[in-house]
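This structure is in structure tokens; I'll ask about it shortly.
With one protein chain withheld, the remaining protein chains of the complex are depicted in position.
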Amino acid sequence: MKLRLIMMAAVIGIAGFMLAGCGTDPHRIDPSSNQGLTTVDDINFKDWQIAGEKCVKTMLDSGVLKRNDGRKTVIMISTVKNSTSQHVNTRLLTDRIRLAVLRSGQAITTTAVSGKGAEDNASRQVRKLADDEMFNKKTVVKQGTAIAPEMSLAGEIVQQKTKSGRTSESYFFIHMTLTDLKTGLAVWEDNVEIAKQAKKPWLGW
Amino acid sequence: MYKSVKVIPPLVTLVAMVLLGSGCSTVIDAHQQKSSAANNFYDNHFDTAAKSFGKKVKARSGTGDELMWCLEQGTADFDAGYADRSLVAFNRADYLIKEYDNRATVNLRKVGAEAGSAVTNLNALPYSGSILDRQMLYAYRAFDYLGMGDLSGALVEIRRMREVHKDSKKIFEEQIEKTRKDIESARLENSKQAAKLSSQDGTDLSFEQLLENAKVRKAYDSAATKSNELYASLANPFIAYMSAIGYFLEGNMEEAMVDMRELYRMEPDSSLVQRNYVTAATATGSFVPMNLTEVPPFRFPLDDKVVYVIFMNGRGPSFKQEKFSLVLPWVSYIGFAFPVGVYSKPEWTNLVLKYSEQGGVNDVRTARIADINAVFAQEYHENLPSMITRIAVSTLTKALANAVAIEAARRQGVGYEIAAYFATGFYAYLFNTADTRCWEMLPAEVQAAQLPIPEDRQLTLTTSGINGFGQLFLRQKGKIVRSSKQLDIKLQPATRIAFIFARGVPAGVNIQVFEIK
Partner (left out) sequence: MKMVSFTAICLAAGIALCGCQNTVNSVENKDKVMQPQEVMSKKVSTDRFLRDRLKIIRIDKKVNEAGLLKVQVTALNARTGFFSELWSSLTGGKPYKVLYKFTWLDKDGMVIPTPSMNWLPMSVIPGDEVYFQAVAPNKNCQDFKLSLREYDND
């Protein structure tokens, strides 16, 4: 009888241990590491890092941002068109590029205008304060002082999905361009390709 | 006797587990379960219906019926004017479908559900959504994003919808192949059981034999009549139209032309389809069929300063339970329950939109672009042979088990035999339930119209049916803000693209206006 009880307790213990082994406590991961999740249908954060790294490298290497008059090129962030079947926030890519551009010391980005209207409405709002009696007119930013962008960063993300048997595949193609707004010519272009594959298990829960 | 008694506790446990895991539809068919909420919906009480469906979603969470309730809740919430809430329900539906599709080929849940369906009925299998459900889910999700003013998000959903539409045939063939395998294994099991009986006559049934039954024949033939032979290969013209709208908005006329060719093949008589076909063909320099040479293309852009009208008209198709019995030599009679399509005629002829243009008044009428009844009937008709054979074979499995149990009880004495008859009869009656699960809040048909945003941004809407003009209800965030037989709508000055969504129910037509700046 005693042996039976011990056996039962052991079985319950092992089962409990196995069940506990099915999950992990929430924990932080290092975003610079390779610990993030990889899914076939989505662009994961590591993919954005890889894409951003490649774009920044080729853009800085191209030398297009350098001006001979010593002034910094002003860049506006236009639209990165999402042509995928996933909801993606393209800021995850453009913000990485704009930060790299800023830190290079060769160019500067504007927030007064972007592909989706002003990123920061303050530039426009403060000029309206000239009509507000509360403010000293001399301290209000004057009209005609904002600097217009000279270049525009834009792009498109395309996705192609394929499925064969238990294997599914996603191919993302990211195309980025930097356009000289004076001439309308693309002075820099780059592509980033991301391909992912997964196989559905044959046996499972 | 001891052996039979020993089998009862695990059987009772299994049945109890099936009841817990599959939702209520194993005993009460789904159509009956949702009749009260569906009546609320078609009585124009979308909000009440959405709440009822929401309660069901919570109650059936984690069961095989959850997807069906999520689809119903999502539709009711959208039509009530809660695009954000609707998207939450549809997100869950999307997750459930993906989760079901990504399950391992051989998985424990499937084995459990199969075992459950063997002792009860097909409702014990999880509802994974019909082809129509999967197609319409992404269309409704696109509406939700438009309702939240997010055109880019809507275009993502339209792309997903295209993917499902493209894979429809493959998904359907996989489902049919799976059913075929299930039938084969059930037949093998039945032949083993039949060997224990004195007579093996009628221990197997083919679709041809089942078709001899008047009720089955009627269901099969009426589905064939309802389905539109032009909608071949499970194609859905509404999906093709939505896809074309997506391409129009992206300025991609070449791809829109591909959709238009497909749409024109399915709905050649629709005036809207014809005009869109000619517009896309003119823009891309493509061939225009001889009979369309007189049709003028749209004279306004389709990606800017444009109004798209989508009119979901009438009560959508559903299933009701039908029962029939067959007399078999080894058992007095056996009852079968199977789903039969129920189709309703849409109440409203069309929606008329009046607007001023160059001093005159123009009117645009919505035209049919998809007969959802026909899409539903087409899938049902193609599915019926394997579905009904599967029902018959699995019913036979249970009946054979009962017959073997009765024969064993007979050897024990008269009392045992009567008890066995009573118990097996009650059990067979309890679980003789058809799988009527489907998305019932869909419309009977979809109409559409396209017009330019008028100079004065003013539109006047009316609708008419057999009994004259119908009532129009302007909905915002769950509330009817205006109601009239002639509804005036003023678009905002910054509006670039406007979507007018109309939902026709017997009480009238509900209008929602989504403006994209």
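For clarity, chains are labelled A and B in written order, and residue numbers in each chain start from 1.
Keep this in mind: a contact is a pair of C-beta atoms (placed from the backbone, for glycine too) under 8 Å apart; a residue touches a chain by one contact, two chains touch by 3 or more.
No experiment lies behind these values; they were computed from the predicted model shown.
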Of the chains you can see, which ones touch the chain that is left out? A
Among A:40, A:74, A:100 or A:118, which one touches the chain that has been omitted from the display? A:100
Omitted-chain footprint on subunit A covers residues 31-35, 46, 49-50, 52-53, 56-57, 60-63, 65-66, 96, 99-100, 103-106
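Convention: only the chains that are shown with their structure count from here on.
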Contacts from subunit B onto subunit A in the complex sit at residues 102-109, 152-153, 155-156, 159-160, 163, 167
List of subunit A residues in touch with subunit B within their complex: 82-87, 161, 163, 166, 200-205
